[in-house]
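Heads up, one of the protein chains got dropped from this complex, but the rest are sitting where they should.
Naming follows writing order (A, B, C and D), and every chain is counted from residue 1.
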Amino acid sequence: MSYSEFLGMGAELSLMAVIILLFIYDTFTSSKVGKYLPITAILLLGIQTLYLAFGNSLGLGGLNDDTSLFGGMYVSTNISNVAKIILNIGTILVFTQAASWVKEDDMKIRRGEYYVLTLITLLGMYFMMSAQNFLLFFIGLETASLPMTALVAIEKYKENSYEAAAKYLFFAVFSSALMLLGLSYIYGATGTLYYTGIASELTVTPLTIVAIVLFLAGMGFKLSLVPFHLWTADVYQGAPTVVTSYLSVISKGAAAYALMVALTTAFGSGSEVWFNVLYIVIALTITIGNLFAIRQQNIKRFLAFSSVSQAGYIMLGVMSYENGFGDASLLYYVLVYIFSNIAAFAVAGAIERASGKLNINDYDGLYKTNPKLSVAMMLAMFSLAGIPPFAGFFSKFFIFYSAIETGTIPMYVLVFIALLNTIISLYYYLLVVKAMFLKDNETPIATIKSDGYTKAVVFVTALGIILLGLVSCVYDYIYNAAI
Amino acid sequence: MDNNLTTMYIYLAISGIMFFAGVYGFIARRNMLAILISLELMLNAVDINFAVFNRYMHPTVLEGYFFTLFAIAIAAAETAIAIAIIINIYRNIKNIKSDSLDKMKN
Amino acid sequence: METIGSQVILYIIAAVMVIFSVMAVTTKHLLRSATYLLFVLFGTAALYFQLEYEFLGAVQVAVYAGGIVVLFVFSILLTQGLGQNKEKIKVRKLLLALSAAIIGAIVCGYSLLTHIFPNSKYDMGGEITMERVGEDLLGSGQYQYVLPFELISVLLLACIIGGIMIARKR
Amino acid sequence: MDYSYSILILALPLFMFLTLALGGNKMSQKFAGILGTAGLLTIAVLSYMVAFQYFGMDRVDGVRDAEIAYNFEWLSFTDKLTINLGILLDPISVMMLVVITTVSLMVHIYSMGYMHGERGFQRYYAFLSLFTFSMLGLVVATNIFQMYIFWELVGVSSYLLIGFYYTKPSAVSASKKAFIVTRFADLGFLIGILLLSFYTETFSFDQLTAEGGFFLTSTSGATFLGCSVASWAMALIFMGGAGKSAMFPLHIWLPDAMEGPTPVSALIHAATMVVAGVYLVARLFPVYLSVPEVLDLITWVGAITALYAAIVACVQSDIKRVLAFSTISQIAFMIVALGVCTSMVPSEGGLGYMASMFHLFTHAMFKALLFLGAGAVIHAVHSNEMSHMGGLRKYLPITHITFLIACLAIAGIPPFSGFFSKDEILAAAFNKSMFWGVWMTVVAAITAFYMFRLYFGIFWGKEAKHEHTPHESPATMTIPLIILAIVTCVAGFIPFGEFVTSNGEAYHIHLDMTVAVTSVVCAVVAIALATWLFAKPNPKPEKMQAALPNLHKWAYNRFYMDNVYQFITHKIIFACISKPIAWFDRHIIDGTMDMFATVTNSVAEKIKGFQSGKLQMYVWIYIVGAMILAVAAIYTFVK
Partner (left out) sequence: MSILSIFVIIPILMLGGLFLSRNMKQIRTVATIGSALQLIAAIVLVVLFCGERSAGNTAEMLFMVDHVWFQALNIHYAVGVDGVSVAMILLSAIIVFAGVFASWKIEPLPKEFFMWLILLSIGVYGFFISIDLFTMFMFYEVALIPMYLLIGIWGSGKKYYSAMKLTLMLMGGSALLLLGILGIYFHSATDGNLTMNILEIAKNDAIPHFWQNILFPLTFVGFGVLGAMFPFHTWSPDGHASAPTAVSMLHAGVLMKLGGYGCFRVAMYLMPYATQELSWIFLILTGISVFYGAYSACVQTDLKYINAYSSVSHCGLVLFALLMWNTTAMTGAIMQMLSHGLMTALFFALIGMIYGRTHTRDIREMGGLMKIMPFLSVCYVIAGLASLGLPGLSGFVAEMTIFVGSFDHTDTFRRVFTILACTSIVITAVYILRVVGKILYGPVQDQHHLKLTDAVWYEKFSTIVLIIAVAGIGIFPLWVSDLIRESIQVISERIIP
């Protein structure tokens, strides 16, 4: 029993430290000092991110490449470290976005909880991504989803918030029950829950097929893959915008990475099964997500369906697990997606807070009154749609690139379906642009005075959207970690 | 087929029936607490699976055993949160019917 | 290991569990549902005992039967007025639910039955001593679970925070 | 020999065009007119110099060598096929230079009076210069593609000049018609060029017409629809010529083209541009000789046109139209003359070539004179209709005399120039066969008839009422008339055969007395008939008209050729092709594209219901979806 192994988990320990510090800070400070909580959270997380990024090269320890701890239950690699950094960046952005929200009277008393719970979900995701054992994976997953329920319900007296929370919770538990069923079959068939063990024991029988499908269904819930996505729109709409943006990017990104690790490591010998199931699921996800998005009027629902279809694109990276580009492209996609989606949610959130308006129609003529927000929103839309020179184009291209590299005709077909869907998606993204730039409005939303945090997040995300693609070092960084 | 295996199937059958009874309840019941009860059935059924597989198939190490143990804890945590939310809903709208949760739709 | 007696007991437990789990989801009275659930949970504990997982059975009884069901009962009493505790199920919904359950059951049953399990190694496990449970739970090697144990403590903490935050008045 | 100054013949008019077009608005009308005329005078002088120099040159081996004064590469398609721009001087091109510059000079002078005070006077002179440039470029072309280029340019200048009165709808539609019809013909020309050049791998005239059957050897064997490629190519090229020269059935644009100012009609639609077709055939004559079936076709087209136009001319009342049909008919004479040739040697069946060129030359002069005279008449009475004229000889003495001279010339009365040239044509036709001889003699007679009908109708007959007394035109207009009349009188005595023959050898013109006498007798009879009918006001014409109502009606309506075209363009091309295509595009093609959008949208609308907001429904879909996937996977992967 050597507990020194805990010291090998630099990422998780440092995050835990951040959580504890924030917890103490929130609990034991007066409200006067307490108002600095947002910036403290951002700074602490920032420091932790820096540690993740540079700790190794500075010799701080705890971040060794390819550490396998606790009897192979936990593995930290360069690429998982990069994935954590990416999630951290996203979380920092969300926190920045949240800063002006938690200052509101209603939220003031719950801001401590907000930060602590969010970071705990993040911790759960860390474990989910580093897990090499389905028990740890499952606990990580639950750590990521159960506090999330509380977060969804955080504006608990708002009409939609509790409804969203209930839906999310029931759906989450139901899906984890199904996933557990699947895992139990896996366990029954292979006799172990360690990824490596499963990989060597797994044979394709009806039982394992059902197990894999159920596992996919469980993860499909987190990623909002069709047909497991139906909660998405309702929850996104009902949850506070800040939580929605966290839910739509960070949680999704973590799940995508964790799913990829699980599928490629544990279910590697059953790859033909999940490959084909995922194939159908991706095609459905991209298409159905888009079809639903077309008709949405509420911007948050709209973004929900858009994120459904984006999840399909992310999964294309999983499909190309065989080559080195798959995980790099997936993570890069997630990173770009984080920036684009947070930009969109930040703008939507700012407008919602200032005017209470959430309908796309209300955005008519927005450019006249709020040019900067409109431009940021437009960049986000273009990036999501994959228009160059914005980052979304690069991430889409790379994900298609990695998907096609497998070289089979079905992958060409799948990419083709995805490409056709980019056209549909462009249509509805342009609807937003149209509302903001093209339409005239008698009573446009009045000019919004944003505070520094909102400005910062909009600026940083917009900058990210422009630069992430053009500057190749980002992708290279991820790719070098992946190989 | 060896006897033990038959017994295992009995266990699996029980858990299976429990699980899908839970599924039935989840979809059919209107009361959120009833739905929660159904969920408990499902989780419980899965726990049985793990324990049974551990005992009958792979008894040398206790993986299923511990999975069950942790799953029970998670189920408890989940119930706590769920009940908190249900109570919150009750406080807001004075009922906990699942069909009242359809304010948000297309 | 298998004795006639234990077989008979198993069948009885099985019958009880099946009946009560079905009744738990079909009865119209919520309180009865909770009670039936309690029986099922006890039945599960009994199964664990049957499998010679005594510790597991004990935890089951303590956590589930002792904790969760009580929680259920309280919240049922809290949220249900006396007249409200009956509910009707629409036929359409019933059919939907049934179809889902039956399809699922058939798929899972088929897959379980067609899977060729190796011969049972029931006897190789031996008795689970508390020492072993303790060591495995807090050990850091393979098949030892200190990390999940620590993590789940965080999870429970988060759930407490979340639960309080939602349930408290402010 | 140095012909380097000949470049000025092309450069000057282009320069004039640019000057007048860009700076015209800044100039006074008078200055513009004088500038244009002076420029043209210079060009004319240069052309005469070229003619003197060229024809003064000694023959080599009995023929005049073609001189290529300039030839530079303009555009190269392949290694072999290059468009050169250059100046080719040979007997016919030099002859054409003289004709064009002379007539153009006359027209320039004449227009100063005729167009005096018109809005857009400067533009008019600019266009005239453009036309002169294009026409000169056409005749000196060294290769068929250069010819095509200038061919198009003359088409455009013609278009611009016909539409000079652009506020007049009839002028606009006439110009459009002229351009499109000739453009259609040019399509044939172009395809012909493509065919020809593909097989011969050259555009250049001297290679195409080189002796030794260069053309034939390279195309032998290739056939299409029963005719050799050579025949097709040459027939298509002739189609271009037929369009420009208003041969039946592509003639319909020319009568309408009379909407342009009358001097323009004189220059373009009588003397120069319309003979481009004849020139084209003459230019490629050695090649045509190698495809006799095409020559037959040419003869037939020419003969039919000649007869058709002559008949129609008999009943038209608009004097410019009569002249237009007369032009068509006369050009057809030249075409027939070329068509009846059977060899390169003038004395052995190659007479027609010389005759054709000769007639081209004389016709240019007297037809220009006729048009300019008609212009003077119109200038005086402000109308084109014969019914508004009559008895004008008193008021317009100079015009009257010169017009009469021209009429006699065209009727083929000696000693006027038309007699000599027409006589050669008839002789050539008789040489070919009796049939063609008789046919053309008849047409010649009809020519005399309608010309004198016209003459009497204008200058004799019943005097129409005039708002103010007609008066003779100013000197700028009469001087060209007089000059041209003089030329008409003497041109017949030019020993044309010395200069221009099919093979370049000198040929001494001698009259074939039988032919000459016959034709003169026929002409005189026809003139007498016209005199009897039209010299004095009398009811005889109406009676004749009543006697042959259908013929008159058909002839008057030009045998409904315009209606046929109208039908084809409006009812078939516009209504049956364009409109359906446009409809198809908007509704089927575009509709399909829109349909993708509509279908997507309506599918989105249809499936909206799945997002019902009901948690349990969601879960149902979730689990059933998962199970379906599982079943599908089991079905696929478990054998």
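FYI, a contact is a pair of C-beta atoms (placed from the backbone, for glycine too) under 8 Å apart; a residue touches a chain by one contact, two chains touch by 3 or more.
Nothing here was measured: the structure is a model prediction, and the numbers come from that model.
Peer 1: So which of the visible chains would the left-out chain be touching?
Peer 2: A, D
Peer 1: Which of these, D:Y5, D:F493, D:W532 or D:F574, touches the one chain of the complex that we don't see?
Peer 2: D:F574
Peer 1: Among D:M49, D:A66 or D:I191, choose the residue that contacts the chain missing from this document, as touch is defined above.
Peer 2: Only one listed residue reaches the unshown chain, and that is D:I191.
Peer 1: Just to verify: which one of A:I24, A:L58 or A:L438 makes contact with the chain not shown?
Peer 2: Of the listed residues, the one touching the omitted chain is A:L438.
Peer 1: Which listed residue (D:I7, D:V63 or D:L81) would be found touching the missing chain in the intact complex?
Peer 2: Of these options, the touching residue for the absent chain is D:L81.
Peer 1: What chain A residues would touch the chain not displayed?
Peer 2: On the side of chain A, residues 324-325, 328, 382, 387-389, 393, 397-398, 400-401, 404-405, 407, 412, 415-416, 419-420, 422-423, 426-427, 430, 433-434, 437-438, 472, 475-476, 479 touch the unshown chain.
Peer 1: Where does chain D touch the missing chain, residue by residue?
Peer 2: Those residues of chain D that touch the unshown chain are 73-78, 81, 83, 145, 148-150, 152-153, 156, 159, 163, 166-167, 169, 171-173, 175-176, 179-180, 183-184, 187, 190-191, 194-195, 197-198, 573-574, 577-579, 581-582, 585, 589-590, 592-594, 597.
Following the convention adopted for this analysis, only the chains that are shown with their structure count from here on.
Peer 1: B-C versus B-D: which interface comes out with more C-beta contact pairs?
Peer 2: Contact tally favours B-C.
Peer 1: Would you kindly tell me how far, in whole Å, the mean C-alpha position of chain D lies from that of chain B?
Peer 2: 96
Peer 1: Would you kindly tell me how far, in whole Å, the mean C-alpha position of chain C lies from that of chain A?
Peer 2: 32
Peer 1: Can you compute the centre-to-centre distance for chain C and chain D, using the mean CA position of each chain? Integer Å is fine.
Peer 2: Comparing mean C-alpha positions, chain D is 102 Å from chain C.
Peer 1: Where in chain D do residues touch two or more of the other chains?
Peer 2: 608, 611, 613, 615-617, 619-620, 623, 630, 634, 638
Peer 1: Can you tell me which residues of chain B touch two or more of the remaining chains?
Peer 2: 19, 22-23, 26-28, 35, 54, 57-58, 63, 66, 70, 74, 77-78, 81, 84-86, 88, 101, 103-106
Peer 1: Tell me, which parts of chain B touch chain A in their complex?
Peer 2: 19, 22, 26, 32, 35, 39, 42-43, 45-46, 49-50, 53-54, 57-58, 63-64, 66-67, 70-71, 74, 77-78, 81-82, 84-86, 88-89, 92, 101, 103-106
Peer 1: Of all residues in chain C, which touch chain D in the complex?
Peer 2: Within the complex, chain C touches chain D at residues 93, 96-97, 99-100, 103-104, 107, 110-111, 114.
Peer 1: Spell out the part of chain A that touches chain B in their complex, as residue ranges.
Peer 2: For chain A paired with chain B, touching residues are 134-135, 138-139, 142, 146, 149-150, 153, 156-157, 159-160, 162-167, 169-170, 173-174, 177, 180-181, 183-185, 187-188, 191-193, 233-234, 237-238, 292, 295-296, 301.
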